[in-house]
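Mind looking over this structure? Questions follow.
A single protein chain has been omitted; all remaining protein chains appear in their positions.
When the chains are written out, they are named A and B in that same order, and each has its own residue count from 1.
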Amino acid sequence: MVTYLIRRLLISIPTLFGITIIAFVALAIAPGDPLTASMDPDQLARMTVEQKAAARHALGLDEPIPVRYVVWLGDVLQGDLGYSIVNRRDVGDALSARLGPTLLLMGVAALLGIPIGIGLGLIAAVRQYSLPDYLATGFSTLFIAIPGFVVGLVLIYFLGANLKILPTSGMVTLGRGFDVLDLARHMVMPVLLLSLAMAAQVARYTRTALLEVMGSEYIVTARSKGLRSRRILWRHGFRNALIPIITVIGLILPDLVAGAVITESLFGWPGMGQLAVKAAAGRDPSLMMGVILVIAVGVLLANILTDLAYAYADPRVRLGERA
Amino acid sequence: MSAPEVVVGRAEVPSRPHETLFRLSVRRFVRHRLAVTGLIILGIFVVLAVLAPWVAPYDPTKLDLRAIRQPPSAAHIFGTDTVGYDVFSRFVWGARTSLIVGFGAVAVSVVIGTLLGVVAGYYGGWSDQLISRVIDTLLSMPALLLVAVFVSVIGPSLQSVIIVISLLTWPQIARIVRGQYLVLRESEFITATRVIGATDRSIMLRHLLPNVLGPLSVAATFYMAMAILLEAALSFLGLGVKPPAPSWGNMVNLATNANTLQNMPWVWVPPAVAIALIVLAINFVGDGLRDAVDPRAVRRG
Partner (left out) sequence: MRLRVTAVLLTAVSLTAITGPAFAQSPADTLTVTRLSDFPTCFHPICFQTGNQYMNFQLLFNSLIKVDSDESTFIPDLADSWEVSPDATTFTFKLNPDATWQDGTPVTADDVIFTAATAAQMAETYATNGTYPIADWLAVKGADAVAGTSDIPEGLVKIDDHTVQFTLAAPNAVWLRNLPDPAYMIMPKHLLEGMDATALQASDFVNGKGTIGSGPYKLTIFTPDIAVEYAANDTYFKGAPNIPKVIFKLNVVPSTAAAQLQSGELDMAIELGPGDFNVLNGVEGISAVNVPGLGVQFLQVPVTNPLVADKRIRQAIYYAFDRKTLLETVFEGAGKLLWGPPAFDLEDPALQRYDFDPDKAKELIAAAVAEGTFDATKPLRVIYYPEEPGWPEIAAALQNDLAAVGLNIQLEPSDAAGWEAKLADPTAYEISLQCCGSFYHPDRNSGAYNCVTPVGTLYANCEVDAVFKAARETGDAAEQAKDYARIATILNEDVPYNWLWFKANTNANSTAVADFEYYPNGRETFSQIEKWTLTR
């Protein structure tokens, strides 16, 4: 187990490098740069070509790409994530300020969404082709089908602007001291949106997985031996259905760090997702690389966790073997 | 609740594997009511999209400044939007765009994913390692960043949306294909085939590929639905198909304007409903395909 973990971690390092190189190069060749992206066009229009060149030079933007990458890498290995040109802040500061809110939002959404999803999937699978199944399946497919930002906007305008029962943006009410209830109120709508979307996805996977498992031959055998349905379901069926469920949870895990861009934008939630968009739109190399680094680390950790979970769920899976 | 009816084994033993298996699958698909409904809905949209030039009463990119913000009327059945486009015409042409995105993105990602998945799964060894690392890397990248940077380099357009979505989905397809090949290449009938003297190429293509088609087609339908949804999400972020080119994504995106959202629902509700319908339809078709193709699926009634 330990050797497996170490090997996985070591393999992750070149992947991490690969990710950072791709991201760096992609950003470097995209048209535009942080200089032009952050200024009012009036100001830009008044700058002469020489001034713009001087500005780029001051920001270190005129070096060749490999040189800039190596410089960045060197800084990172010394713990310096660089300076965000667009925000005029230390990248490390920007990231740490954003990571917390994202983990909070996504964590709560996942804690609600995943169990609800599993529950719905269970109901749908066990009571297949009956009303609860149709309701659960209908809900989950609908939630996957409607573009999320539309639901979000409708919620904001209906519950927030018209009915005025919930706040529509930010983490807390500005100007009041910190208040947990205030924070909770601000979380209701974004968490609702996110957890329902997660629940829908998880429900579909769970239902499918359980159905497959329930139809498999050893379940049939167990039934014919006379074991009661519920017991079969829990002890034999569920454990095996766990694998695809773990898969879908594993797909959701990285989002805990990456955040949900659309939801964060709509609700003004100061999270990583929004930061990622800003970094891309602002062509801010250090900020973008910082975000990617954090997210990539999160994804790789999630992959390892998922593999460990597989091993626990199914003893047949022996770690390290590719099957 | 009665015990589930179980299909144990297969009634027919196919003598010519492909044909009868296909017919069997079709038969099982047709029994799945939702799947058939989904197929019909999908079919309607496809017909609408194909016939767009004849169905649409106006040019979707022609605006009429004197007829802006009009609710549905005889002259404009879905009304007009804030610039004076006829919403129905854009809706119909938008169907074309969405379906092209869906089919296109899936086609590209299936081709790339299958190719690389086959190579990785069949040959194993260093080619598998290399391809798997590339897949891991791509899957680890925050999708949005890839998309944002890519689109900003080549500009937002139909082509960039298709390319970007394929970039995001081919690794998943490759994984599925690779997984199947890894398992199946060790199976007995393949060993037998090798003993007979079949070439690698013929094993890969004629013997193993058909076995992959099942899970592959199921995955393809789901990713097609995802592609259509992604186009809408990309429009929200400003990275999708841009107006004046009509797409359901940029039509729904008009709902981000508070006035349009609250006072002009005819502009964004039809494309939102259409997206939901088509995604549902594709998902049902996918469910049906899966049940039809997977021999272990539990069937009842």
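The rule is simple: a contact is a pair of C-beta atoms (placed from the backbone, for glycine too) under 8 Å apart; a residue touches a chain by one contact, two chains touch by 3 or more.
Here the structure is a predicted model, which means the values were calculated and not measured.
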The one residue from A:82, A:282 or A:298 touching the chain left out of view is A:282
Among A:5, A:67 or A:165, contact with the omitted chain is made only by A:165
Among listed residues A:4, A:134, A:157 or A:310, the absent chain is touched only by A:157
The listed residue (A:86, A:99, A:136 or A:276) that touches the chain absent from the view is A:86
Listed in rising order, the subunit B residues that touch the chain left out are 61-63, 65-66, 68, 82-85, 151-152, 155-156, 238-239, 242-244, 256-263
Even though one chain is not shown, subunit A touches it at residues 30-33, 35-52, 54-55, 58, 86-89, 93-94, 97-98, 153, 156-157, 160-162, 164-171, 173-176, 181-182, 184-186, 188, 265-268, 270, 274, 281-283
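Assume only the chains that are shown with their structure count from here on.
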Cα centre of subunit A to Cα centre of subunit B, whole Å, reads 22
As the complex stands, subunit B meets subunit A at residues 1, 3-4, 6, 8, 128, 133, 136-137, 139-142, 144-146, 148-150, 152-153, 182-183, 225, 229, 232-233, 236-237, 252, 255-256, 258, 261-262, 268, 272, 275-277, 279-280, 283-284, 290, 294, 296-298, 300-301
The residues of subunit A that touch subunit B in their complex are 14-15, 18-19, 22-23, 26-27, 29-32, 127-129, 141-142, 144-150, 153-154, 157, 208, 211-212, 214-217, 220, 223, 229, 254, 258, 261-262, 265, 273, 276-277, 279-281, 283, 288, 291-292, 295-296, 299-300, 303, 322-323
